[in-house]
Each structure stands twice: as C-alpha cells, then as structure tokens.
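Here is the structure we will look at.
In this view, the complex is presented without one of its protein chains, the others remaining in place.
Chain nomenclature is as follows: A, B and C, assigned in order of appearance, with residue numbering initiated at 1 for each chain independently.
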Amino acid sequence: MSAPATGLRQGRWVAFQGMLRDRPSLVLVGVLLLLVLAIGVIRPGTIGPSWVANTILFAAPLGIVAAGQTLVMLTAGIDLSVAATMTAAAYVAASQSYFGSARAVLLALAVGLVVGLVNGLGVAVFRVQPLIMTLGTGLVISGGLLVYSLNVSHQGPPAVPDIVRYVGAGKLLGIVPVSAFLWAAIATIVIVGLRQTGYGRLIFAVGDNPIACRLAGVRAWLVLLVTYVICGFLSGVAGLVLVGAINAADLSLGDVYLLPSVAAVVIGGTSIYGGNGGYAGSLLGALILTVLSSVFTLLDAPDPLKQILYGAIVVLLAALYVRTTGDDG
Amino acid sequence: MTDDAILLETRGLKKNYGAVVALRSGDISVRAGEIHALMGANGAGKSTLVKVLTGDVTPNAGTIRLEGREVRFNSPANARKAGLASVYQDVSLVPLLTVAQNLRLTGTTMAAIRPWLEELELGDVDLAEYARDLPTPTLHLLDLAQALASLPRLLILDEVTATLPADLSERVFRVARRWRDEGRSVVLISHRMTEVKALCDRATVLRDGSTVGVVDLASSGQEEIVSLMLGPAAASVVVSEGAVADTAPAPKVDPSPAVEVRGLRSGLLQDVSFTLRRGEVLGIVALEAQGQADLFECLSGNRRPDAGEILVQGKTRRFRHPHEAIGAGLVLVPADRALALLRQRSVLENIALPMVNQLKRWGLINTRAERKRVKAATDRLEIDTRAGSRVMRLSGGNQQKVTIARWLATGFVTLLCFDPTRGIDIRTKEQIYRVLRELAASGSAVLLFTSELPEIQLACDRALVMFGGRVVAELTAHDATEAALLRAAHGLERGGTGPAEAAS
Amino acid sequence: GGSNNTGGGTKKYVVGISNTLTGNGFREEMICSIKAQAKASGVVSKVIVANRNTDPSGQIADVRNLISAGVNVIVMNPSDRSALDAVIKEATSKGIVVVTVDQGVTSSDAYQLYNNQVKYATLGADWLFKKLNGTGNVIEMRGINGVSADADRHTGFTQTLASYPGIKVVKMTFTNWSLDPAAQQIKDILGSGLKVDGIWTSGIDSTVVDGYTTAKKPYVPTIGADNDAFIGDLINLKAQGLSGAAVTNPPTVGGAGLAVGLDVLQGKSHPHLINLDPAIWDNQSTSGLSELQNHYDPKLNAYYSVTYQVAPYTTYTKDDLLKCADIG
Partner (left out) sequence: MSAQAIARPRVAPNVARLLRRNAWTLGTYGLFVAVMIFTVAIHPNYGPFEVQSLVVGALPLAFAAVAEACVVLGGGIDLSIGAMMAVANVVAARYMNHHDFQTAILVSVLVLVGGTLAGALNGVIALRTRVPDIVVTLAMSFVWGGVALLILPQPGGGAPDGFLALASGNVLTPWIPAGIVLLIVVVGAIWIPVKLSRIGLALYAVGSDRTAAFRRGVRIGPTRVFSYALGGFFAACGGLALLMSTGIGSPLAGTIYTLSAISAIVLGGVSLAGGRGGVMGPIIAALVLTMVPADLILSGTDPNFGQVIQGTLIVLVVMAGGLAPLLRSRRRAIVPGASSG
C-alpha cells in the first residue's frame, strides 16, 4: 500500500536499508543466527557440527515442500494438498518397498505428479480457486490413501526402502546429511530457475498480472499447470525424504507440514497475493521454523506459555524483518 | 496582476522514496483566480508534488502555506475540507464500489454533483455501475465532477486531459476557465503545449524534482519553456512541431502488404476493410467508441471477430490468443498501462516479458544479451529507471514508455499503437514519432490510433477515419489537417472515400 | 429407532459408528475391529460409519445423523467426556443402544468400554521407575495437550511419580500422537546432551527408539504402547540393550463394544461400565517376553496395535480385522 508515507529518516539508515531491501535474506539469516544463539544460551554446548547436521536433516522435508509452495504462491495461488501428498507418497513408498525400492520410489513420485497434474488442470484450465481446488484434492488423497492402506497393506512387511532411508537419514562421513545435498540441489534449481529461466520469469508475471501476460502473448494456463505439477512432485519428494528420516509411515505422517509449508513461505517474504518473493526466503523460513521448534523443545516452560511465546516471537521477528527491509507487506 | 492575492505557496517541498528522490525542492505559488500550469518532463516530480500538496503522501521536508497560514494535510480528505481538491493521474475511484457508493465515501451529495455531471455530459452515466466496469476517461471525469462538487478554492488536474478525446477536453477547459472567472484557482498538469498555452496564465516548471522557473505564458515562447523543462542542452534536440514527417527518411522499403483486413465485424465494428503496408505508418482517427478499439482487439488476437478475415502477409489468420498474433508479428501497445504492466516487477522484467515467451526459452536466459536489448530500448525512449526495481514506482509517463520499449526490445513486423503517447512529455513524443518513422523505414508496419489529431501529420503517411464502425475516409498525411480529420470523424464527409477505395 | 429388516433372515441390526479422528492408525484399527465384529456376529445387516476429523459439536451432529439413518446400535469413540451426554440420551430414548469405547463419558445411559488411561500410565511409569531403581532422569512424552485421554494419562503418571521421590522428570513434551514431532523432539533432546535414564511415551514409541538407533546412543528403558514396531523393537533390540515395556491400549475395544451392544439388543444384560484395564508386557521377564512374541507380526504397520482381541468379547478372526472387510 502506498497511501500514508513513512516520515523522516536519516540518510545513512536509508542507505543501509536500501542495501537490506535489495538483500532481504540477510535479515532472515540474522534472525536465524539469533535463534541459534538462543539455543546456545538455553543449553550451552548443544550447538555443534552434529547439531547443525541434524537440524538440516529435519528441516529438509519442510524446505523441499516449501519450494513447491513458494512457486505456487508466487502465482497468487496456494496448495493445501501438499501435506496429504507428502503422507501419500511416504505411505506408498513404505508399503510398496516389499516389491522393490525402485517401484516404491517411482510410485511415490508418481503420486506427487498425478496430484500436481489434477490440481494444475483444476486451477489452470477450469479456473477453480486454488484454495478450494487443493483443499478438495487434499481430502480426496487422504480418503484414497485410507482405502489404499486397507487393501494394499499387509501384503508384505512395511519398511522404508533403503535408498529412501539413505537419502532421508543417511550421513556422508557420518556427519553431512545426504538430504542436505538433495535439498541444496533443489534449492539451486529453484532459485536459479526463478531468476534465470523464462519459465521462472513467467511465474512472477502470472502472479502479478494475468492480463498483462495475455497481452504479452504468455499462455498463463500453461505456466500455472506446470507450476502445480512441480509443486506436487516436490511434495512427493519431500514425503520420501520425511519417511526416510522418520523410518516409519502412518496415515497422518505429513499432516503436520501443512501450516509450516505456508508459514515458511510467507515468513520468507513471499506475498500471498503473488508476483513478489522468492525461494531463498522460504528456505531460510524453513530453517527458522525448525530451529524455533528446537528452541521450544529445549526451553523448559509450561506448554501454554510456550505457545504464546512462539506466536509472539514469530510476530517480533517478522516485524524486525519488515522494519529493516522497509518493505511494507 | 503581480499584486494578486497568493492562494497557495510552497517552499522546498521534498519527498524521497527510499533512495529515490521524487521531489527535491518543489516550490509553487498559485494566485487566486488563475489557471496555473505545472510542467516538466516525465518523472520531473509533478504528480509527487500534487500528492504532497493534497496530503496523499507526507513530505520529508518543506512547508505549504494556504493564504499565508501554514498547513499540513494528513489525507486528501482533509485537503478537500480546506479547499484543495485534486484529480490524480491514476484513477482513484474504488473499483469494486459503484459510482454512487464512491460518491458517498467522499460525502458528496447528489444535489451537489448533479450540475457538474450535466456540465461534463456525464448525465446518463449509470451511477449503479461498478467503477471497475467503466472506461478510464469516464472515471477521470467522474473524479473531476466529484472534486468540483466540493467547490474547492484550488482545483488540481493531473493529466486529466491525457485520457480524454478532444471534445471532452474542451469541456474540462470550460470548467477551468469558469473556475478562474469565479476567482478560484486551478493547477493543470499537461504535456500538451497547445492546451497549456491556450488555457493557462502562468506555468511553474519542474526539472529533476526541483522548480527551475515560473514563466508567464502570455509573454514567453514554447522554446523557452521547453528549454526550462529539459535543460538548455537537451532542448536543442527537440525540433519544432510538424517537422518529423518531412525529415523522416524515405520509407517504402518493401511496399508489400503487412496486414489486410477484409469486412471485419466485431462489437461496434460494422464492416471494415483496409490494407496496412510494410514501411508505412497508418493513422486511425475516430471519436470515442467508433469501433477502433474493437479493431485493435481483433488485430491483437485478444478477440475473435464475428465476421471478416485478417490476412497477415497474404495468409488468412484466425487468432485464438494474442500469443498467436504476436507469433504472426502483430504486437499491441495499449493506452491503459495498468493492463500491460507487471506492477511489482522490474523495468527489465517488464520489457523482457514477451521475449521470454517468444524465444521459447525454458533453459537459462542469456542475461547479458537480454540486458543489452533492454538497455537499447530504454535508452532509445530515455526511460527514467531510477525507481526501476518496481515498475509501479515509475512516473506515469515512464510507465507508458515501458509498454512501448517492450516491443522495441522484442521486435515485431506490425506495431499496433492505441494512443501510445498519452501522458508522455513533449520531448519523448517527438522521440516516439521518430521511432515510429524509423521502424517504418526499416520495413515494419505501424497502425497508430491517436486522440491527438496533430500526431497524424507528425507521424503518419496516411490516415483512415472511422465513424460508426466503418472507415469513412482515407486521407494522405498532407491532406490530414485537423479540420479535415474532425469533419470526417463526425461523419460529415458523406459519400467520401468508402471502404472499398480505402482498402486499395 | 426401530429395527429395519432389509437384511432379512437373522441379519436385522444396523450398526452406526462415530469417530472423530481420521488418518490415525489407532482409530482406523478401532473401526476395523467394529466392522470385523459386525461380520462375525452374523446379525448385522449394515454398518454406517461417521468418520471425519471433527470436534464434540461435530460428533453430536454425526450421532444425530446416525439416529436419523435408523441405526439400532451406535459405537462411538467419544471426543469429550460430557459433551455427548445429551445426544446419547436422545439416542437411548429412541431405543438405540449406545456404546462408548476407548474413552469414557459421564452419561449413565451409555454402555462404556473404557480403556483405563490412568492405569495405562501408572502401569508403564511404575515399571519404568522400578527399572531405574527409583532414581534417575526421565522424559514424559505425552499426546495432545488438552485431550482428556492425555490428561488422564498425565494424572496416572504424576500419581506414580509421587511415590518415587528419586525420579526426576527432566523434560515433558507433547508429541500430538504424531511421528514427526516426536522424532524431532527426541533428536533435540539427544543433541542437547541432557542426561536421560528412561523414557515414558504416550504411544509414539518406536519412533523414539529409532531416534536412539540413528543417533547411535545407548538405549535407555522405554515405555510405549502395544504398537507393532515397538513390540518388534523390544524383542529384536533386547540384545543391543533395549529394555522396556509395552502397555496395551487396544483399539479393538471397538469390536468389544459392538459385541456388548449386540448382546444388549438381543436381551443379554451387561454392566454399563466395563473397565478394560491395560496389561503390560516387558521384555525382561520371560512371561512378558513370551506375550510380546505371541503378538508380534512383522507384516503389520509400525503403529498397528497388536492387541487383536479383547477377551471375552470379540469373536472375529485376526484376518478379518486386518482386512477391515465390510459385511459381504
């Protein structure tokens, strides 16, 4: 909103702010370090290589699903089916492992792709509001998964395929999480892709002004379709990484990721109205949320107070972010 | 008249957005009972000054004195109460409310606004329509009527006439004169030198956010003002009006038809046929809503015609999506930049948008090449990209230029321009005419609808005049005097050259 | 109310099930056991299930809809202790037999098969604290804060704690009965270098054990529920030093509930309050170990509860339970 202006500001502050406005992720990094510091204070000696490794390992699923969510939200949409998709992919992988890892993994990824395709068709071709469309598919997936679990389970011992286990929980040289590499790869592709590829540019464009896109000869529906497919696929991958890390699947494994997947994105500075933002922020957002939950596990306080504090801290950090970047939401 | 009472006086008004200095030191002094022009190139800071004056944004420094008393408004509403009412450059009616509701918001009574609606010939606008569903000119006029209803002592018009056809601009001017005669004051922002000279008493000129002079329009010539606006160096570049067409390099590199239109019907479009050749700039002249808009809609591929055909380089084309038209080399520059721009994205991304699609580049973009092409375009139109990280922060005129630069960078065969020079300063207009000529010379075809009749002789080889959805006349640039064009545009030229001839 | 005879022959009863937590293995298994029992009973013509994520107010609506659907018996896992009393009265007044399972209600109109959650906690906690010889640091990993099942378990836990002054609860977390939070919590706790001598979980058990395995930390005595994977851990990881016990919390209480309900319909009498005290199977005593081995089934899902039957009520086959087959 451009209505009321912000009043007097000193030149140096303005310059500093200009610098931050161009690199808002710096602020998020600062926030992240702040939280790590907090842990160091609450329990000295916690912070160390292995802690970092574990944190990344548990942030990876969120980070990966947040990548898909970011793309979708940049197009002014939202995908509420990501959590159900993660669960489905995880459960399918575990229940199919009996028939071989390859089949298990491929089927799991297929689940993601199909869900993404359905969402994409609904939103891009039939113009269903993304929220409703993905809410609906979310229900369909969980329902379908229940049916699946009743019919397909018990065919063989459910077990997380070794490869999935390795990707999700394995560590190179006993320290560097394998999932970190996968996440890094995805992050690079998404970040570079958004900046440097035509498709990436079009995601922003479609989210900003569909009419302008049409006018410029962009077929927005195609962009949307692809975006939702990618989001579905990434959800599937995230589900696999998650089940790898947890080493067991149930019918609600991924559900806890629905809100965080959105929270990570918006905390990362992507607008829910589309056209503005990026994945670097969401990535840091995912890390921040993960570290924050660690803080609250280690913090000894009554649960209600913890919840209140959690909310308060999120607001404060976001406010700090807005102040320093001078970017009015 | 120097001893007239000063109504409004500002000292060193300053406004910066982050690093961008929109207004460095805006000084303006308006007398009671005068029409005061506020002039300056695109991005000079005119609109910012208006916003600061009316409390739409708060200045970082400076003072505003109204009849000697220092004032500071924290909202346009308060400014209105104090007698300052403005019609902003970008329409400021709430889109999802009906016109009536918009009026209610400002507490304007029907009784108060009726006469002004009549005055501006808005009598039969349906007040129950959503603002969103009304065309921009209507909205601007409604905005004006509402401003008038509050009987302000100072009325500020920021490029209102830019969106208006000639005859309606005339209405606005009449109101302005009346205001002056009643001892009230008007501040008028316009890039049309002629209307400024015809209407205004004095002009305050802004350059790069600072007031560089106040001129008495009666006594001073255009060159003086232009050199004030652009700085002496740049001013010399600007040639006097009327020269472009003659000085342009000889066109007709390849006279083969770029686009042929045969018996086109759609919306208000009754039955239109004509041929647009490579190497020519073909002007379209018409009053509002004579079908010209529908013509551009069809040519740009945004709508399928009800009947008739469009031949592009000899082949019949039926466009289902602008994408296909662009593929066939037809690109559109719409008048309303809001429809064409990605507000939150950078100037570069806005200009590169069609390239991305056209080049079908799903791999990595060659950013160096892209930057070069974009830079070439922005330089050619001299776009002020200081606030280029988000197009919405550009000045109105610069935004308009971006919509043209986009196609310069992307390339095309046929350029469809629908009133492209709205709100563009005199110098840039010259540049754009020049660019159009050069494009034609280099073998492109240009179809130019303009609401500024002089542009025809400045930029075009031929002009088609439309009336009632038909082409009623074809004139060569030489015969296309304003008078001739107007007569034809009002459909007075019965039995003039009909479609058949026009097409040949 | 009134029974419809569409089923013909002896199959004359319509069964309604109301559950308010989906995607939860415990609850799904509970529903399956009811279906299996319906099949086994041979007197049920149709099973109507109201199964969605909702709250007491939603469950009230569901139960009312079951009443409208003309069921003869309703088996429900009540989402609140007292909120459903009114609707239960509504049902019984229409001659419908209402059986609440797993959790209790204050209504006196319903037959209740109650998984004694207080006892669930005391049994496990007592075993754990004894195992630690009454001294040491323990973690209490609870379920969902604000749910009565969780509150009851906490009550039991604290009661037991009172009699072991040497035991210190160094950390209390809420797993929300889902795997991921539990996994992260155990990761954080292990990483923080907190000295832990024993762990009591409200059911997300094998995930905690797995946390120790992946962190390559020596196991500590662990209490969990009768979830298959945990049972497996107790058996297979004993050699690696995992000691612990599983406390039964049979979701099959649902099947038992239906059995009772059908009995009542057929004129047999049952007490209104049937308190199912949990059993505890530890992997230290030979008796416990044999129980564990009897129940373990490597083919099952990690969190599938292995208390297949609730004697003497349920009469279905394990196969029907696993297939979750409808009456065919």
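Rule of thumb we're sticking to: contacts are C-beta pairs under 8 Å (C-beta built on N, C-alpha and C of every residue); 3 or more make two chains touch, one makes a residue touch a chain.
Remember, predicted model here, so these are calculated numbers, not experimental data.
Engineer: Considering the complete complex, which visible chains touch the unshown chain?
Structural biologist: If we consider the entire complex, the absent chain touches A, B, C.
Engineer: Could you tell me which of B:6, B:32 or B:97 touches the chain that is not displayed?
Structural biologist: The one listed residue touching the chain not shown is B:97.
Engineer: Would you mind spotting which of A:61, A:122, A:198 or A:254 touches the chain that isn't drawn?
Structural biologist: A:122
Engineer: Using the touch definition up top, pick the residue from B:204, B:300, B:428 or B:450 that touches the left-out chain.
Structural biologist: Of all options in B:204, B:300, B:428 or B:450, contact with the hidden chain holds for B:300.
Engineer: Would you write out the residues of chain B that touch the absent chain, in ascending order?
Structural biologist: 56, 75-77, 80, 88, 91-97, 101-102, 104-107, 120-126, 128, 130, 133-138, 141, 165, 167-168, 267-268, 287-290, 292-294, 296-297, 300, 302-303, 322, 332, 334-336, 339-340, 418
Engineer: For the chain that got dropped from the picture, name the residues of chain A it touches.
Structural biologist: Looking at chain A, the ones touching the missing chain are residues 1-4, 80, 122, 126-129, 131-133, 135-140, 142-144, 146-147, 150, 211, 214-215, 259, 262-263, 266-267, 271-273, 303-312, 314-315, 318-319, 321-322, 328-329.
Engineer: Name every residue on chain C in touch with the hidden partner chain.
Structural biologist: Residues 17, 22, 31, 46, 48-58, 60-62, 64-69, 80-83, 85-86, 144-148, 151, 326 of chain C touch the chain that is not shown.
We adopt the following convention: only the chains that are shown with their structure count from here on.
Engineer: Drawing the touching chains as a network, do you get a line, a ring, a star, a complete graph or other?
Structural biologist: Topology of the interface graph: linear, an open chain of contacts.
Engineer: Taking each chain's centre as its mean C-alpha position, how far apart are chain A and chain C in Å?
Structural biologist: 33
Engineer: Which part of chain A faces chain C closely enough to touch in the complex?
Structural biologist: Of all residues in chain A, those touching chain C are 43, 45-46, 50-51, 54, 58, 87, 142, 145-146, 149-150, 153-154, 156-158, 169, 242, 245-257, 290, 293-294, 297-298, 300, 303-304.
Engineer: Which of the residues in chain B come into contact with chain A in the complex?
Structural biologist: Contacts found on chain B: 15-16, 18-19, 56-58, 60, 74, 300, 302, 321-323, 325-327, 332, 334, 339-345, 349, 352-354, 356-365, 367, 389, 392, 406.
Engineer: Considering the complex alone, what residue numbers of chain A touch chain B?
Structural biologist: Residue list for chain A touching chain B: 2-5, 7-9, 14-15, 17-18, 21-22, 192, 196-199, 201-202, 204-205, 208-209, 211-219, 271, 275-276, 326.
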